[in-house]
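Of the protein chains in this complex, one is absent; all others appear in place.
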Amino acid sequence: MKVNNVEIEDTYAETFSTYIGRILITASTRRWALASAQEAKGLGASATMGPAEAGIEQEAQVTETPDGRPGYVLQVGHRQKEELNYWLVARIRKGVVPVPTTAAFNAMPRELTQYYIEIDGTPIRYFGDGYEEPVNLYEREVYKIPRMDGFFYIERKLGVTKGVAGGNFLILGESPAATLMAAEVAADAIREVDYVFMPCAGGVAASGTKVGGKTYKDAVATTNDPYCACIADRVKDTRIPKGVSCTYEIFVNGLSLESVKKAMRLGIKAATTVGGVKLITACNYGGKLGKTLISLHEVCRDLE
Amino acid sequence: MKVNNVEIEDTYAETFSTYIGRILITASTRRWALASAQEAKGLGASATMGPAEAGIEQEAQVTETPDGRPGYVLQVGHRQKEELNYWLVARIRKGVVPVPTTAAFNAMPRELTQYYIEIDGTPIRYFGDGYEEPVNLYEREVYKIPRMDGFFYIERKLGVTKGVAGGNFLILGESPAATLMAAEVAADAIREVDYVFMPCAGGVAASGTKVGGKTYKDAVATTNDPYCACIADRVKDTRIPKGVSCTYEIFVNGLSLESVKKAMRLGIKAATTVGGVKLITACNYGGKLGKTLISLHEVCRDLE
Amino acid sequence: MKVNNVEIEDTYAETFSTYIGRILITASTRRWALASAQEAKGLGASATMGPAEAGIEQEAQVTETPDGRPGYVLQVGHRQKEELNYWLVARIRKGVVPVPTTAAFNAMPRELTQYYIEIDGTPIRYFGDGYEEPVNLYEREVYKIPRMDGFFYIERKLGVTKGVAGGNFLILGESPAATLMAAEVAADAIREVDYVFMPCAGGVAASGTKVGGKTYKDAVATTNDPYCACIADRVKDTRIPKGVSCTYEIFVNGLSLESVKKAMRLGIKAATTVGGVKLITACNYGGKLGKTLISLHEVCRDLE
Partner (left out) sequence: MKVNNVEIEDTYAETFSTYIGRILITASTRRWALASAQEAKGLGASATMGPAEAGIEQEAQVTETPDGRPGYVLQVGHRQKEELNYWLVARIRKGVVPVPTTAAFNAMPRELTQYYIEIDGTPIRYFGDGYEEPVNLYEREVYKIPRMDGFFYIERKLGVTKGVAGGNFLILGESPAATLMAAEVAADAIREVDYVFMPCAGGVAASGTKVGGKTYKDAVATTNDPYCACIADRVKDTRIPKGVSCTYEIFVNGLSLESVKKAMRLGIKAATTVGGVKLITACNYGGKLGKTLISLHEVCRDLE
C-alpha cells in the first residue's frame, strides 16, 4: 500500500491499556498557563525510571474553560493504577500549584471516567494547612487553597479512564533531515486531534527501544537495533532498507482507541508529504505485549 | 534600607549545601536543543515528592560547545547524593536520549568537581545493548551509542559539586499584577547570571512553603501562611504589611555562594524597578535549616 | 454599568469602513508558517507613515487548509483601495515568497468578497520570469512559480472586502502592571474570535493618539494627552480618574461589524477579571470620523 508514493508496511502497532488522567490548567494569561503545562508535562517521555508519562493535549480557549481564562489540557498516563494516582497528584503539586495565578480542573469526559482521584487525602489539600475550604465554583466542587498570590482553586475529584497506550509508527527516510522534517510535520498534525497526547519532547522519539536486551539480558529496554541505520552492517536482523539512513518514531496515547487511530492516520498522512520518506512501519512485539492491534493499512484506508 | 524606594528588610536567606550536576545539551538546531532542555528540566521545581530539582541555566553559543552545535546548560540538584546520582542519569535518559539529534557533555568546571558520576554502569550505557563504544571525541571521553537517528554521544563522566541551595527573596506588592511583573523582571535578570538556576517554572513561585504544618502536623511542607495576603485576617503571625495584596518568591540555587549572591543582588535590583512593589524580604528558618546565611542588606550594598 | 465590578463608561467606539484582504499562509512545518506570518504582519500597527495595517487572525489546522499543511490566516487593511492593493501584494512578495516552503491562498469568504486582486499583473507573477504557470490545484486557480527550494503556489485571485476598522476600548488601571496584564488578557481572548485582527504588536497599544495636535497643528496624530496619566496635572481636559496611573488601548478591525463587536465584548469581559482595573472606556471623535458607532453598553449587555 502506498500513500503519497510512500510504502506503508502491512503491519500493526500493538496497544495496551493504561490509566490516564486528564486535567485542565488555567492561568491569568496564556503564557503562564503554558509555563505550568510545560513544567507539569516535563520528564514525561516514558514511565520507566520516571514519573509517569505526560503530554500537553491541546490549548483551551477562554470560551471553553470554567473560569473564562486561557488554559491547556494535560494528560498523564501510567499502566499501574497506584503509580498514576501518585504521579498525577505529584505533577499537579509540583507543576501547577507553584506557578503564578494557576488553577486546575478535571477534564475527563464523564462517560469515560472509571474512577476518581480525590484531592482530599493528598499533599495538595494538606498544603492549605487548615486554611483550605471546599467550595462550589462554576458548578464544580473545588478546594480553595491559600497561596502567596491568592487562592488556588482545584477541582476535588479528578477522573481517570482506562485508555490506550502504544499507538506508534516509524518513519524511515533517506536522510536524517528529511526524516526529522517528516516527523515534525506528523507531530504538528497529531496535535490537532482531540483526546490524544504524545509523551516525547516535540512529539518525536529518536531512541526507539526493544523490550529487554540481546547483550545485556537484564536491561529493561535497549536500543531498537533493527531500526538503527548507523549500525545496520552489524545487526543481523536489521530492518533498514537500502537507501534509508534514519528512523524516527511517533508515539501516541489517548483516551480511546478511535482517537489514537485517528491520530495515527493524520500523522502518517502528513509524514508522507515530505520528500525523502521511504517507508512507514510500526513497532510491535508479535502480540506479546498488547491485546489490541492497530493495523497501518486499516488506519490508512482510502488515503492511497 | 531602600533600593529604588522599595524597602529591603534586614533579614537573610538561609542556604544549605546540595549536590549539583551541570550538563550541556546540544542538538542540530537550537530549537531541538531547547526541546530537550525543557523536557529534561520538567517537574523540577522541588525535590520533595519528585525527581530532584532542575533548571536551565543558560543558552550555549555554537562557538562555545565541543561539537560546534547550539546548546543549553542544565543543572540538576538534590540534597541527597544517591538521589542526585539517580535523577541526573534518569533526566538524561528520559529528557535527552529520546530527543532528535541531541548529545550531552559534562559542563561542571573541573575546579569545582567533587566527584564524577560514571555513565558506564547506568541504563544510558546499557541502552546501547553492546553496540555502544567508548571513543575519544573533542578531547573528551565519550560513549558512542546507536540510536535510530544516528549515534548519540555522551561524555562518560559527569562532574558533581557541592553547591548552594536556598537562595531566595520574597517580593511583596500592592497588586497581584505588579508583583508578578516584578517577579518576571527579576527572573529575566537572574537568567543572565552564570552558574545559577531557578527551579520554578518561569523562575517564579506562587506557593511559598513553611516547614511542617500548624494544623497538619505530619505534613512535610505547607503554605507559607504568614505571607498569604488572601488570609491575612485569619493568620496571627501574618507578615503582610498594609497595602500589600500579593507575594511571589524567587528561588535560586547555584554552584557557589558567590554566584547565588550575585543572582539575588541582580534580581532584587530588577524587581525594585517595577511600580507597586512594597517590600523585599527573604525566607529563613531562624538558622535551623542552613548554616550559611545570605544577608539581603549585604547583597544590596551600594544599590541604595 | 459594571462588569465584574469595573465601571464601563457609557460611550462608544467610532468605526469606519476599510478595505481588507485575508490570506492563508501555509508551510511544511508550523514554525515556518509562523515565521512567514510574522514577517508579513510586521510594521503593520497603523497605516500612517507605513505599509498598511496587518495582523495574524488565527492558526489554521492541517485539516482545514487546501494543501493539508499547517498555516496562519493574515489580514491586511487600508482605508484607501489603491494602498491596500499595493501593500497586500507587497506583503506577500516580501513576507511570504522568500520564506522556505510557503504557499499563499485566498481566505476571504466568497459572500463577503467585493472585488479581487489579480496576481497576474503584479511583481509576484513576474518573479517567475516566464517559468510560472497557471494551474488548477485543490480546486483553485493558482500560479506555480519556481523558487530555489521548489515551486511556490499562490492563488491567482485574492478577495477583498469592505470591512470595519476602529473597534477599540481603553483600559484604565491603578498601576501599570495591572493595566498591562488586563490588556494582555483581553488580547488573549480576542485572538479566539474569527474574522478579526489586532494591528498592534502583542495586541496592545501604549501610544493612543488624537487626530491632529494642540501644539503642533500640522501633525497628523499626536499623543492622546487626556488619557496620559503621567501628565494629568498639565492637561486641562484630562480624563484620568483619581487612582488611575495607566491606560492601554486595544484596537480591533474585522471583516464585519458583528465580529468586531464580539471581539470587543470578549476582550472587555476578560480585562475586567484582572484586579486593579478601574474603568473601561473607548475612543471616539464625536462622530466626525466614522459613521458606525459601537456602544460599550450594548456590547457588554448581560455581562453585568
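Brief remarks follow.
Letters A, B and C name the chains as they come in the text, with residue numbers starting at 1 for each one.
Heads up, the rule we're going with is that a residue touches a chain if its C-beta (ideal position, glycine included) is under 8 Å from a C-beta of that chain, and two chains touch if they have at least 3 such contacts.
This one's a predicted model, so the numbers in the text were calculated from it and none came from an experiment.
Of the candidate positions B:M148, B:A189, B:V235 or B:L279, contact with the hidden chain is made by B:A189. Among C:V185, C:V204 or C:V252, only C:V204 touches the chain that is left out of the view. For subunit B, the residues in touch with the chain missing from this view are 28-30, 61-63, 68-70, 181, 184-185, 188-189, 192, 266, 269-270, 273-274. In the full complex, subunit C touches the omitted chain through residues 28, 32, 35-36, 38-46, 49-51, 90-91, 93-95, 97-102, 123, 126-131, 145-152, 170, 176, 179-180, 183, 200-202, 204-209, 213-216, 219-225, 227-231, 234-235, 246-249. One chain of the complex is left out; on subunit A, the residues touching it are 31, 174-182, 245, 274-276.
Heads up, the rule we're going with is that only the chains that are shown with their structure count from here on.
Comparing the CA-atom centres of all chains against that of subunit C, the greatest distance is found for B. Every chain gets a centre from its CA atoms, and the centre nearest the mean of all protein CA atoms is that of A. Of all residue numbers seen at the subunit A-subunit B contact, over half occur in both copies; the interface is built from largely matching residues. Subunit A and subunit C, compared by their mean Cα positions, are separated by 35 Å. Separation between the centroids of subunit A and subunit B, computed from CA atoms only, is 26 Å.
Contacts with at least two other chains are made by residues 176, 179-180 of subunit B.
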